[in-house]
Each structure stands twice: as C-alpha cells, then as structure tokens.
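One structure, pasted below without further comment.
Every protein chain but one is kept in place in this view of the complex.
After this line comes subunit A, so read on.
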C-alpha cells in the first residue's frame, strides 16, 4: 500500500467520508491513529503544522513515568500505569531508546523528608510496589555529585527516560503504513455536524468524517468550541528546560526529582537517552498558546535550582535551551469525553504524562468507539517497525562494522557532535515521513542537535535537506 501523506499545496483526497478523523498529530493523536490502524476503518489524521509531534510532544522532559505519584483512582493514574507497560514493550519491539535509570525524589529539608513516607504510601496505592526510602548516606552513595544537604530520598527504580521524538514518529509511521491518511499543514478552521457526518473546513479544503476525535492538545478547547461545547479551557503551562552537554552525563545516575509541593512538581535533573542532562522544567501559567520562548528569568531560576541539586552541572556547557507548553485545564485529570449523539470524542487535558500514557489513551479511546455507534471491527497486528537507534545506550550506526561494510555511508559522519552519519540522514530524508526542516531532521536523527549547534555541520545538513526537497 502506498502511504498517503499530503502537505501544503496538495489537494485533500476525494472519495467517501472517512470513518474516523483524528485532529492533532501529537503523541496522543498519532497513538490513537496507530490504534485505529489496526482496525478495518478508513481513518484520517489531520495536523495543523508541517510535521507530526510539533507542539507539546516535541518539548517535554522525555520521562517514561511509572505513575507512582499520580492521584490514585484517576483516569490519568490508570492510563499512565498501563501506558508505561505498553510503551516500554513497544519501544522494545521497535528499538525506540529507553533507559531505566530510576528516579530519586530527594528531600532537601525536614519537611520534605517527612513527606517521603506519604509518597511511598501513595505509590503503593497506585499499584507501584518497588519504591523504597533511602537515608542520607544511601542517597549520597547513589548520587555522589549532588549538592550538600540531601537528607534522604524515595527511590523509584522503574522510572525511565525515553526518546520523545521517535515515539510519536513510530506511531505515525505504523499508522500511515497501515493505511491511515496523514494530512499535514491542515489546520481545522470550522466544523459542522449534520446527519451523522462531520464536515471539517481546513486550510486545505473540506474533509468529511463519521466519527471525530479531538486530540488537538493545546487547542483541544478551541476544537471543542467549534463542536459547540464549552466545558474546559486549556491554559498553557510553560516549561523551560536547559540541555547540558554529554560531558555532564557522568555527573548524574538517576532522574533527580524534587519532592512535590503545592507549587507543582518542581525542577528536576535527568539524564536523556541521548546522553545529555536535562534541567527543568519551569512551571509558568500563561494565556498565549504560542509562547514557547525561553526567558532570562526562567533560565536564571533553573540555574539557581540546578546549582543546589548538582553543583558541578553548572560548570558544563549548555547544548540547548527549549520551552514546551503543557495543556493544563485546571483539573487534575485527563478530560476524555465521548459524545455519542454527536459522534465525537474529546481527548483533552493530557498534560505532562501524555507521552507515557499515549498507548493506553489510544486503547481507551478506541474502546469508546462502540459507544458512539461505530463498530471498529476485529483488530489485526500491525506490520513490525524498526526505528533508527538514536540512544547512546545502544551501538549506533557509526560503531557498527557490519553495517558500514555493507554501506559505507554509515561510516561517514556528517554531524560530528552527535555522530550522525550520511546513511542515517539519507534514510530519514527518504523515510515514510521525511522531515521538511532542519528541526524535523534533528528529531529523526539528532543531526545538528549537538553542542556546536551547527558551527561545524549546519550548512552541510541544510544542503542535504534542500537537496532532498528540490
């Protein structure tokens, strides 16, 4: 089957209405599309921007949560717990990098230390039984470089870090290869529902569908209003993060979490699967859904917090700074609502746990289909998929003698900092969902994402992208 991916300038395909259309190709929308692809349905995935996972999904803390600290009994707690298992298994099958580094919730004062047993009990209520309390000595032994004054910690050995970019890319690739139509550059401007059919007016024409699934992330409230519902408002919560150089990686072994307070989850220090160290995020409630800029105040705050947690981190070079917006809705749970009378499902308020929970959210959403009057039919297995090995924990192509012997392009490094080869860049540019921009290529290969930020390779990488586009 030839994959159908359309872009700006191309017409939307004609033909009968889709059975299901998912609005929003973030990690949640692509996961839902992938789950739908297992069923004999005619499915479309429409995305406002020119790439998948281009909003909240591309800029987060990249943690695969156990859900130990969720609010027990919520839908989020359940879907995070299930999603963690599903995504870990999917990552194992596809080669998405995951590192089970474990987390330490570190108490820096007596009040925080006193809170740890309660958090341990909460983890148990969430069905997570491997957490344990560490005293100050054990904490220091686990993390020899942390700052002075740690009184103890709660250890969560199963917290992991994951690649936030190849996860949605794997979902979208599997979905598209299984027949889901992906329409990029396709912002939804209006919605009309009549006689069991939705008509979507998009920036690229109209599209008709039976069932409509709203997975529009930060814009889920706006899509819901187009459907005539005014039940929640997404208030973007900005998280700024600093990525430190790979040479800092040896300073930290675990995800170092603060003890949560009323002000939120706080600032963490975490390794990444790419071998960097993350510091962040801030938590700023904003009104502007495009405010993904970093600020001097935010960066100063992160550096102040980071200096306390891991003093030597601040001596290392910074590789990147970014900011993402979480879709906060003022409710401590997901807002997943099926409206059978209108043949729509809203998947809103998927906050920072969306990456972890994505596959469970997708299963849950598809389980709601019969209730909306759509029989999804029997599920089938999707064709297996192997994602590029971007993780520092695995042997990358530049270390694979057999691969280089078969194709010398894997022995030619183009991006030196991230050790990305000609072969990997070529593969990304000719993949099912090729990138259209340097950023898109970076998310697929890491090329250009390293410490030099293009000093050595930026022009060469751009030349290859332009070559592929022309």
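Observations on the model:
We take it that a contact is a pair of C-beta atoms (placed from the backbone, for glycine too) under 8 Å apart; a residue touches a chain by one contact, two chains touch by 3 or more; residues count from 1.
The criterion applied here is as follows: contacts and distances are computed from a predicted model.
Protein name for the hidden chain, per its UniProt entry and selected from "Cytochrome c oxidase assembly protein", "L(+)-tartrate dehydratase subunit alpha", "FAD-dependent oxidoreductase" or "Multiple sugar transport system permease protein": "FAD-dependent oxidoreductase".
Only one of A:247, A:382 or A:468 touches the chain withheld from this view, namely A:247. Touch with the chain omitted from the figure is made, among A:191, A:299, A:361 or A:374, by A:299. Taking the complete complex into account, A:412 is the one of A:331, A:367 or A:412 that touches the chain left out.
Among A:108, A:128, A:274 or A:322, only A:322 touches the chain left out of the display.
The chain not shown here touches subunit A at positions 242-243, 246-247, 290, 292-296, 298-299, 317-322, 395, 398-399, 401-402, 404-405, 408-409, 411-413, 416, 419, 437-438, 451-456, 458-460, 462-463, 466.
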